[in-house]
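Complex shown without one protein chain; remaining protein chains in place.
Here the chain labels run A and B in written order, and each chain numbers its own residues starting at 1.
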Amino acid sequence: MVDQAQKEFRTRDLLYSIALWFLSWLIPDPQLHYRREYKFKKRDLFYLSAVLVFPLIWPDPHIHHLMVLAGIHGILALGLTLFLGYAGQISLGQAAFFGVGAYTTAVLTTRYGLPSFLAFWASAIMAAIFALLIGKPLLKLKGYFLALATLGFGEIFLVLVRENASLTGGVIGIFNIPFFSFAGFTFDTYLKQYYLIWGVLTGLVLFSKNLVRSKMGRACLAVASSEEGASALGIDVAWIKLGVFTVGAAFAGLAGSLFASVMSTANPETFSLNLSVLIVMMVVLGGMGNLYGPIAGAIFLTVLIDRLSRYQEYSLPLYGVILILLLIFFPDGIGTRLRVRLIYLISYFGRKKRREKVNL
Amino acid sequence: MEAFISSTLFFLTNDPDEETIQLKTMELFAPLPQLFTSGITFGAIYALVGLGFVTIAKASQMINFAQGEFVMLGGMLTFFLFKEIQLPYLLSAFLTIPLVMLIGCLLHLLVIYPLRKASLPILLMATLGASLFLSSASALLFGTLPKALPPFINRPPIDIGPISISLQSLWVVGATCLVLLFLYLLSHRTLLGKAMEASSTDPLGADLSGISRHLMIFIAFGVSAGMGSLAGIFITPIFYVSYHSGTLIGLKGFIAAILGGWGKHSGAILGGFVLGVVESLSVAFMPSGYKDAIAFVVLLLILYLKPKGILGSPFIDSRRW
Partner (left out) sequence: MKKIGWIMLAAFMFTTWMTPGYAAKTSPYRIGVNLELTGPWAEVTKTLKNAMMLEVERINKAGGIQGRPLELIFEDNGFEVGRAAANMTKFTRDKEILLVVGPFEDNLQATTRAIAEREKITNIIICPSNPMVRDLKQQWAFNIAQSDIIVSQKLVDLVLARKYKKVMVFHGAWPLAQSLAEYFKQFGEEKGIKVIVSPETHKPTDIDMTPQLTKIKPVLEKEKVDAFYACTGGPPGPMITKNLRALGIKTPVLGTHAFGFGFIIALGGEAMEGVEFPSAKPVVFDQLDENDPAKPININFDKRWRERYGTPSDQIAGYGYDTIGLIEDALKRIKGKVTRSSFREAFENTKGFKGTHGIYQFSSTGHDGLSKKDMVFVRIEGGKFKRIQFPGFD
């Protein structure tokens, strides 16, 4: 697809090429990963330093808090992109694992007084255990049915949380969860929480980078393109899917634990279907099949929703329209092939007659 | 699955309520007939909504998650025409159906058609986005207060022994039968219906025999929107309609369609009644808080044990399912 698009470009007008050349300075193309041999490039360093410096050059607690939320969403989306983008399966139950993580942390820290550092890891393990139990029967399904089954799991989880008031506090939820602290250092301001969450996210990105380049990651890509083909190559398809699902759930568990300690509450309304849909939307809009895309999608959607808050009751219809338009005009994600898309849009009217030939 | 069920049972037995009312076995079974009749009403609704899903699936093998919003729009627009513009009840109901059909067609033109080549997650997200837009836009236009319509015929409920049946429930069941008849005639007796089915079962073959697939999907969206609005018109007098009531009804209707056999009209009807009755009867045996989970437990069980559904499914083997 990309090669084809590139070939098209060579035949195009000079004007568009110049525009493309300018744009290439502005917007790095994540798809370039596939064409060059991978090494720890300047871009990664740039992203990392941007994350480190960002809150210092912009000391605004609201933005810090927004980026904390975006980071939590980013962890969730990163977990899902392994499952959705690399293994090609769809899950609408990610919010349930998020909830498992949040409630594990909430219960362990408030009831049993465990240090939040231990609860943090326990949340990931708990979410992974849930995913293992659930995944074995569910992952037999694919496509719409898998989406629906995971959605059903999410709803059942919510009902269980609401009905087991002795463990989870029922509809009221759990309050006063202590802030994350490690070795006597408490993350109590948004700035500290920002570094905590983006630090965790950086670690998880490194982990995922290694994962997708490992044997398992390559097996995932094979499964995504054809399950029959993958199993013919001797890949244990069911195991690969379950493994990726579990890793994604563990990521969601970590995100849930961080969310509980940042917001200091856990209640069932937070882990509803809306969140699952939001996460899938982040992955889809950010671009499936690369690791930076979902994080970009998470930041973009979190900021978008916050911006739209000012339009009060018009915010939700506006949000719906923006989402649909983005899906129609950027079906591969806002980051992926952004240059190609922009050029396509710019040249839309100029090429009206030739449009049939361009297969974008 | 076993592990999951056992964990569910573990949760169920751990009920923390100290102050539970102990019912004896006799009393446990006393409300069953009443629950059964209320389940039948719900079943008819689920069946009507499920039929809408099946109509689209029969033409394009995709799922429209905005289907529930058509139900909501049916009730909302009827209320709007009846109470705000003050048209006669019957006229406003009849005007609503083409209006919602128009919205369904627009949904196809503006969202589904531009995404005809997109992959599954994108289609899924697009229909969910459309559902979000429709519900929030109707909240903006008609307000978020719940709205109720008067019953078609204002008479007290009929009492048969221990059961009381409201007349409106009979209307709903009747409407389901009518819609089923209409769909049966459409898909078995007309060329249009056959063309719609052909475009789903064998897209290439349909193209070769000169059927415009996109036109068929377009028509299917219109028809299913019309059926959704019909469901909305019939159920609003029993319950009420509010801007967010579409989502849950849509999901349950979809579960009903899968339960009976995905892609079959008769399957949607059977699945609807089974789901409605099971859900209603479950209240007799467990705390009502679990009522919403029942439908999803049924869904997981049927997907795991018999994904073809009760009556079997014509296109379960295709790559999308």
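In this section, a contact is a pair of C-beta atoms (placed from the backbone, for glycine too) under 8 Å apart; a residue touches a chain by one contact, two chains touch by 3 or more.
Everything numeric in this text was worked out from a predicted model, so none of it was measured.
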Among B:31, B:114, B:203 or B:312, the residue in touch with the chain that has been omitted: B:31
Residue numbers in chain B that touch the chain omitted from display: 17, 19-21, 23, 27, 30-31, 34-35, 38, 42, 136, 139, 143-148, 150, 157, 159, 164, 166, 238-240, 242, 244-245, 248, 280, 283-284, 287-289, 291-292
Residue ranges of chain A at the interface with the undisplayed chain: 25-28, 46, 50, 58, 60-63, 65-66, 69, 162, 169-173, 175-176, 190, 263-265, 267, 269-270, 274, 303, 305-313, 315-316
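We take it that only the chains that are shown with their structure count from here on.
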Contact set on chain A toward chain B in their complex: 84, 90, 133-134, 136-138, 140-145, 147-149, 151-153, 155-156, 159-160, 162-167, 277, 280-281, 283-284, 288, 313-314, 316-317, 319-321, 323-324, 327-328, 331
Chain A-facing residues of chain B, complex: 1, 3-4, 7-8, 11, 14-16, 62-63, 110-111, 114-115, 118-122, 124-126, 128-130, 132-134, 136-137, 139-140, 251, 254-255, 258, 287, 289-290, 292-293, 296-297, 299-300, 303-304, 307, 319-321
